[in-house]
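Just one protein chain is left out here, and the rest sit where they should.
Chain lettering (A, B and C) follows the sequence in which the chains are written, and residue indices restart at 1 in each chain.
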Amino acid sequence: MLGKAGLLSSKESKELVKGLQEIERLLEKGEFSLSRENEDMHTAIESYLTQSLGETGKRIHLGRSRNDQVLTALRLFTKDSLKQIKNETKDLTFVILYFAKKYEFAPMPGYTHTQRAMPSSIGQWSSAFVESLLDDLMTLDSAIRLVDQSPLGSAAGYGTGLPIDREMTAKLLGFSKVQVNPIYCQNSRGKIESFVLACLSQVMETLAKIANDTIWFSSKEFGFLEIDDSLTTGSSIMPQKKNLDIMEVLRANSTTLQSNQFQLQTVSKNLISGYHKDLKITKQAVINSLEITQDSLQIVKLLFENMKPNEERLTAALDPEIYATDEVNKLAVQGTPFREAYKQIGENLSKLENQDPVENIKSKTHLGATGNLDLKNLQNRLKNS
Amino acid sequence: MLGKAGLLSSKESKELVKGLQEIERLLEKGEFSLSRENEDMHTAIESYLTQSLGETGKRIHLGRSRNDQVLTALRLFTKDSLKQIKNETKDLTFVILYFAKKYEFAPMPGYTHTQRAMPSSIGQWSSAFVESLLDDLMTLDSAIRLVDQSPLGSAAGYGTGLPIDREMTAKLLGFSKVQVNPIYCQNSRGKIESFVLACLSQVMETLAKIANDTIWFSSKEFGFLEIDDSLTTGSSIMPQKKNLDIMEVLRANSTTLQSNQFQLQTVSKNLISGYHKDLKITKQAVINSLEITQDSLQIVKLLFENMKPNEERLTAALDPEIYATDEVNKLAVQGTPFREAYKQIGENLSKLENQDPVENIKSKTHLGATGNLDLKNLQNRLKNS
Amino acid sequence: MLGKAGLLSSKESKELVKGLQEIERLLEKGEFSLSRENEDMHTAIESYLTQSLGETGKRIHLGRSRNDQVLTALRLFTKDSLKQIKNETKDLTFVILYFAKKYEFAPMPGYTHTQRAMPSSIGQWSSAFVESLLDDLMTLDSAIRLVDQSPLGSAAGYGTGLPIDREMTAKLLGFSKVQVNPIYCQNSRGKIESFVLACLSQVMETLAKIANDTIWFSSKEFGFLEIDDSLTTGSSIMPQKKNLDIMEVLRANSTTLQSNQFQLQTVSKNLISGYHKDLKITKQAVINSLEITQDSLQIVKLLFENMKPNEERLTAALDPEIYATDEVNKLAVQGTPFREAYKQIGENLSKLENQDPVENIKSKTHLGATGNLDLKNLQNRLKNS
Partner (left out) sequence: MLGKAGLLSSKESKELVKGLQEIERLLEKGEFSLSRENEDMHTAIESYLTQSLGETGKRIHLGRSRNDQVLTALRLFTKDSLKQIKNETKDLTFVILYFAKKYEFAPMPGYTHTQRAMPSSIGQWSSAFVESLLDDLMTLDSAIRLVDQSPLGSAAGYGTGLPIDREMTAKLLGFSKVQVNPIYCQNSRGKIESFVLACLSQVMETLAKIANDTIWFSSKEFGFLEIDDSLTTGSSIMPQKKNLDIMEVLRANSTTLQSNQFQLQTVSKNLISGYHKDLKITKQAVINSLEITQDSLQIVKLLFENMKPNEERLTAALDPEIYATDEVNKLAVQGTPFREAYKQIGENLSKLENQDPVENIKSKTHLGATGNLDLKNLQNRLKNS
């Protein structure tokens, strides 16, 4: 761009591009290293170019500042990572959808207030996460849209006197648009990042819900889910233990994202417009959060590939009382006012009889009910997401 | 819907609809009151219908639960408020854009690290908020999209045995789609709300930045902005004080949204799938946050309508040193390597001469620079948002 | 004080004191009301005195500012509430200690990673909360110590030119000392309050742990605890449900304290020294948190007074595997290296035999073990706290 804009001669421009390509090659071979004297990658690149090209190398810093360089690099990295996360989220969702189909009519008690409430199914439980992740994919798109704007050329936050072409650099770097206002480029630091983390947190909340459910539902007390030994860990003193450490760590990591987001929201509080060194700290929070999300997606995929329902325990957990609401509804639909039907059944709980749970869950047919999970449609939405 | 689905007779259905319309009329006249015995609006409606329609009134609770009723009501309220907030955000953005145009070339020092850095302008400063709010409008759309799904019919979180038509109720209530999975309906409580607050927080962060900037820039030390006395407050013991209390309160309120969001993220932590009474607390956080955002938008609009730059103080603040970078760039473009030009100027700061600030800011013409704020384009984006 | 310092004449001083006593009497009778014109209590008092004493009434505002008045009132209220909370915490701890003694040797499985791990007891489980609350009492003392300093006389944050006697007012108001530096008085707003909330949060974390444990341990899956029907709530559609709503709400409220604390930490971020209107918002967070803590203490007391273990279910939950570690230790103490004993038992889990659980838990006698809970000593610490 500097060449095209006449800020560098054609010769300088070509030499610099060649020098940068050389650095790329060295990086790929792992032969470009960051020494202590070079505070960061940007300085290292300039040093290398100066060493190999002399005066021309020094001209690389023309028309920009450390501020917009660092910010542009972070945006590029975030955008790439978010796209990868979106793909991995889709992969995982397909795996859970497959699980939901496979065990669509495996009966399972549904809980409210941590108490058995109504008949449900493994299909309904697991496809809840499919729909949750479909929403999360939509929020990931929002995050991608927001980071997909180029701050390059905003310099230290007030632009530059040089006639640079910001639209050209945006295009070359693969950004959809230019983030026009240089002050906004700096003011958006912390702000855009905290939104990205809010979006990642949506994914992590879904995963942490899965983690917590599977920890509980695979415990001795529930026994609903069986997880392959390869995913569990032993104890240093209790030989009988099989702990689901990987899900506990995931659950803990979801709080890391939230505390990172908290920090991004707080760090820029009450700073006047423009760059402040405080904002430096945002990089770590963003990179750490992207990594945690990627790892967690892999682990939950492994989980669903190595887990199966214990249908015996599940069926045993559906005791007669769980059908109370269904019985109330039967009376209500025959004309008894709901509140009275409720009272009638409530006073005769011990008379409730056991039912065929599979028949029960298949008999409920409204959209989303256990007999009509609409998995076909979820699958289509997933394909198009 | 209950009538159409054959769950109520045509007669019952008509009577109930009429009863509900009667309640609507009473509400509008302020004559429908919530007594202590009626725990909430849903019970009050059922009581009223039972009193006026007898047995038929009692049938109103058919096919749903308190859980999905409350959630549906909160979704409707949130969606309406978000749409209103979107409109008010657009209104405010137009006002700021007008301000930016009006003072497009009023010079102003640009700050980094709270230190005078480079020449900037009132136009550049204020249009930074225009572009920030344009991004915020986009995130508001994400929030609207997420709440725009009907949980009605998910009942207590596992659907119902009755053949209800959830697509019909979704349509009648103005939702774009059904939130299919009843377990996800409950699991999304706290989760979707926290995303809504993350989006509102984006707006509030922009407003809080405006608030903090104006508090500082209208202080004695800066004197860049003059705010009409009608917006300032006196002190109980210091007769000379004119405090910008309204901006301080706004700044404080932006933390209320963040702490509300924090609570929504935390409250559902490690709850197994399904409804829990813990989630009740989310309503207050959401309603409170929507109200704060609406109030804040009104106040910032008032601010921009009652504020003007003090061009004398602004111009005086652009001392010769602020042009140092421009001088470096001049040398750099003439061929001196950037680092050397930097060194040269740095060693001769006292020799820098004052410049015509308006000429300086107009001379910078790349996209987003003080001479090319691209306000036309921002205006178009705003119209289409 | 103003009289003693010669700032008011003896006559004025007496009249004002009499007027204030009159207000106190009216307040007790509920006859002193806060009208809309009087923005707050301080203005209402001044208005009343001016109405009844004329010119003398107007002199009440001498030597202080709204800033130190409001802060002093909040400190007094906080200190009183904290002392009450301390007493209520002690009361609750005695109730739990009584519960622990009563069921000292009721066996119970101990859990790690949500998996049955080792034999434990109701006594060990409940006295864990006794020791937790003993620590919390200590932190409450730290909070009391910090708020127990008088900011009165710091005026707007820089003191006053009048020769007021701050030590005298501190003494009269029952403060242990003067908060000397007026700037610190203002800078400590938000800061001291956030520490108070950190201390209250310690109490709430203990109570929320109790809440979460009892929700789980009283569920069908565990069945360890039976809670009186008077404390449970029904469902609007499921007649068989008995929900522990009160504990769920408490659990949710613990997050309110944390988000309030978060707000107090954030609101004062990056404000320069001295008062800012932002700090106004701290009052609500503090008062709300004090009230929640007091309510929660009452509710948990009710819980322990209306709960009993289901010893049958508890005993049944201690299956042979839970004694695995004890068997490892037996071998280890006889000379088999720990790791080998662990391996040996681990490979023969199915051969483990059931044991008498009461005998097992009584046989463990080191300090804190199930057979030696040291309740006597906990009781003494409680008495002296």
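Everything that follows uses one rule, which is that a contact is a pair of C-beta atoms (placed from the backbone, for glycine too) under 8 Å apart; a residue touches a chain by one contact, two chains touch by 3 or more.
Computed from a predicted model, the values in this text were never measured in an experiment.
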Which chains here would be touched by the one that got left out? A, B, C
Would you indicate which residue among C:Ile45, C:Val70 or C:Ala128 is in contact with the undisplayed chain? C:Ala128
Out of C:Lys101, C:Lys209 or C:Arg313, which is the one that touches the chain we can't see? C:Lys209
Residue, one of C:Ala44, C:Ala73, C:Val95 or C:Val180, that touches the chain absent here: C:Val180
Which of these, A:Thr50, A:Ser188, A:Gln240 or A:Asn253, touches the one chain of the complex that we don't see? A:Asn253
Sole residue of B:Lys14, B:Lys177 or B:Lys241 that reaches the chain not shown, by the stated touch rule: B:Lys241
Just the residue numbers, please: which parts of chain B touch the chain that's not shown? 112-118, 215-216, 219-222, 234-235, 237-245, 248, 262, 266, 269-271, 321-322, 324-325, 328, 338, 342-343, 345-346, 349
Touching the absent chain: which residues on chain C qualify? 7, 55, 58-59, 61-63, 67, 110-114, 117-120, 124-125, 127-132, 135, 138-139, 142, 145-146, 153-154, 156-167, 178-184, 186-188, 191-192, 194-195, 198-199, 201-202, 205-206, 208-209, 212-213, 216-217, 251, 254-255, 258, 262, 265-266, 268-277, 325-326, 329-330, 332-333, 337-340, 363-370, 373-374, 377-378
Missing-chain contacts on chain A, rising order, are 61, 65-66, 155-156, 235-238, 243, 245, 248-249, 251-253, 255-256, 258-260, 262-263, 266-267, 276-281
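Note that in this section only the chains that are shown with their structure count from here on.
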Quick one: point me to the chain whose Cα centre is farthest from that of chain B. C
Distance from the mean Cα position of chain C to that of chain B, given in whole angstrom: 34
CA centroid of chain A to CA centroid of chain B, Å: 23
Provide the list of chain C residues touching at least two other chains, using ranges where the numbers run on. 235, 237-238, 243, 245, 248, 262, 266
